[in-house]
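Not every chain is included here, but those present sit where they belong.
Letters A and B mark the chains in the order given here, with residues in each chain numbered from 1 onward.
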Amino acid sequence: MNMTFLQEMFQSITQRDALLRRRQGDGTPPDHRRLVEACHRLLESDGEASSIALASRALGMYQRLEPAERLRFFERLASDFAAEPTEIDAAYARYAEQRDNDSLEALFEACEPRRQELIRRLNLTSGGTAELVRMREDLLGLLREHPEFSAVDADFAHLFGSWFNRGFLMLKRIDWNTPASILEKIIRYEAVHEIRDWDDLRRRLDARDRRCFAFFHPAIGDDPLIFVEVALHKGLPARIQPILAGEDVGIDDPEIADTAAFFGISNCQTGLRGISFGNFLIKQVVQELKQELPQLKHFVTLSPVPGFAQWLAERREDESLPEAVRETLAELETPDWHGDAERAERLKAVVKPLAARYLVEEKNARGLPLNPVARFHLGNGAELHRINWLGDVSKKGLKQAAGMMVNYLYVLEDIERNHENYTANATVARSSEVKDLVRKARKLAKGENTK
Amino acid sequence: MNMTFLQEMFQSITQRDALLRRRQGDGTPPDHRRLVEACHRLLESDGEASSIALASRALGMYQRLEPAERLRFFERLASDFAAEPTEIDAAYARYAEQRDNDSLEALFEACEPRRQELIRRLNLTSGGTAELVRMREDLLGLLREHPEFSAVDADFAHLFGSWFNRGFLMLKRIDWNTPASILEKIIRYEAVHEIRDWDDLRRRLDARDRRCFAFFHPAIGDDPLIFVEVALHKGLPARIQPILAGEDVGIDDPEIADTAAFFGISNCQTGLRGISFGNFLIKQVVQELKQELPQLKHFVTLSPVPGFAQWLAERREDESLPEAVRETLAELETPDWHGDAERAERLKAVVKPLAARYLVEEKNARGLPLNPVARFHLGNGAELHRINWLGDVSKKGLKQAAGMMVNYLYVLEDIERNHENYTANATVARSSEVKDLVRKARKLAKGENTK
């Protein structure tokens, strides 16, 4: 109850401060040298009240830097703000001799890159957290071409892991009563099935059988970290188009629905890559929904299969498959193949089993499923439950997954066990229906009849 | 505006979860071994959703431990969850050879006590932060007799410093419209001038010339971290009793007052000792007040002088002082000395200059003022402005400071300079009035007439 009490002023100050910072420059954009200097001064300050102003000034400068200057700033972060080798050596020497807590603590401190303290101090200013997240977003954009920045990135990731600890996240329902300033972010951030405009958004959110939940962080304010879209449904949904159209989801009355279908999970903050919230979100939303609608029995996703179409295309060159199968696969090239019932039937007999094989048996270098969505849900303890033929007949759905969609099922009693089997042995929990499909895929490969 | 939106449910869940944890035991209080085991399991988990339940279970166990078992648990934290020397040695060896970022990062990780990751994971559960703060409170209670726990404490302090970063704190006005559940904490936490009951509280808060502000942290919810009490005043106040009585503060109308007098700053969370908020609080409150009441000209404290009476008592043995002075000081032993005008006048001529000397010239081992309140405000950039004779004639005030109170003045334009002079050279910023008093103290010591 008292959280209302912890109030709005905070947010408005935060945003006003960031705005002021952006404007505070004297016209000429600063170069990275001045910023590096400002960072040194911040580190030399005592970390208390006077540091706030220094932190604010430094963040303001960063915002006004040109991209080329930002690159140079990161170079300096990597080189000038690392830990000091001579200090490390000295601290280790003392530790090796004394082997006590004090010398160990000193060694730990000597090893901590000075960037970490710098980042903590930049965070002193109100609104600083959000700007640091954006700074890391810039950094991530440079990382591929500048692998030497990975140590800088590790420092951000280390601190963000602590600041965005799940204990600090707040779950919030998003609906048509949500402020427009937040809803427009939902439109922008939706990564799975594009939201075209406000009417489209309303179809997704504003019906009795829809739910949407997001995680927020108090220091980021009204900018969501991640959100999930849910359709209440009678039975497990197989196709995404009716859900996106806001029609025909089976049932309008949430009190009759027995299934909550998660049909889109979108991360919002690029700068928080690698700080995982998705698993917490799903589990907390399941609890939320069970409390609101005790009659719900099934918690299931309707998930895309990114990468499947490409893998399938490679199968046409895969000589371990019979010629006939590979010829059938070629029919996927025919435009509008899914509109031709006979051809679709032929393809279904081949593609669906192969999808099961792809999801269950194809592994990456670490021995985990090749498909990233599968990795996410299986890692959360879900079961690979059903493969849906023509589940997504949008252009994107056909192109990336030959129209397939997958239901991952979250059975509360099995989550822990599935999760452990997956973590320990990379075991893919799967339904008997999926097992059958995998068997069919094997027969296919041997040229046997799969009927 | 949107922070209301980040809502109450959070708080209620938090508290409910903590409550459930406290009850979840099977009746027999757990011993520390089971808790240590639970901690190991938590560290071995993957740090994601399944860890929440493990964290919750572990915190619940801790809550149900008897004090003796808690002591043993901290012993195990100190011994079993430190960094691993063999790993450190190996990591250093690799670093010494490779001298690159990867090996440095690995060394840093090897040096990090495993306690830090443990504490981060305990924080995964909702309500965990508050319970970790209380856990450190227990630990601090043991620290004096168990200095070997200092490394454990350092880990808590390191993480709390990051989590309670000023950027995450929210300032909130406290008044008579504040929920009773928060107000009763204000009563309990007031450390400077005791609040006797609700009527007393009301006198402090609920008048047009009173303000009270507190810092809150979103993960701690409605439990304040620190708060400050302010009286609006016409001119600088010299005596605390009229303020506490809620009468005669000079002026009832905040629009006529020209001075904001800070007369009490109380830290609320023992478990956050050493994580400083006070300087941030004062500066943010000054800004708040200037925005609400642009006519305010002076921001000043009315502060106690703890330790002064003891120092003064020692002066009676101080042979560098003339006999006459020491005899006068002996009159402080007379009960109700301040009620006797003549005697009080005699004492004033001696004690007030000595108070100035005490505050300005007596230093601790680090060369900073001996008086902790002086250190705090001077460190914040305030000026030692005025020494108030019979400023606090309560039993406590007479006993701890011979009735003296001090005004520290915050002049916005001087804060930064004062702060720097203090930090760099331990310079005590002081008014000419105080300078005069110090001069008088020197004359006193020489036996000269101070009139």
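By definition in this document, contacts are C-beta pairs under 8 Å (C-beta built on N, C-alpha and C of every residue); 3 or more make two chains touch, one makes a residue touch a chain.
All values derive from a computational prediction rather than experimental measurement.
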Full complex stoichiometry, one sequence, with 2 displayed, works out to 4
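Definition applied: only the chains that are shown with their structure count from here on.
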Using Cα averages as centroids, what's the distance between chain A and chain B in whole Å? 40
Per the touch rule, the chain A residues reaching chain B in their complex are 1-12, 46, 48-50, 52, 82-83, 85, 88-89, 92, 95-96, 99, 101, 104-105, 107-108, 111-113, 120, 123-129, 148, 150-151, 154, 159, 161-163, 165-168, 170-172, 178-179, 181-182, 216, 218-219, 221-222, 276, 279-280, 282-283, 379-381, 415-416, 419, 423
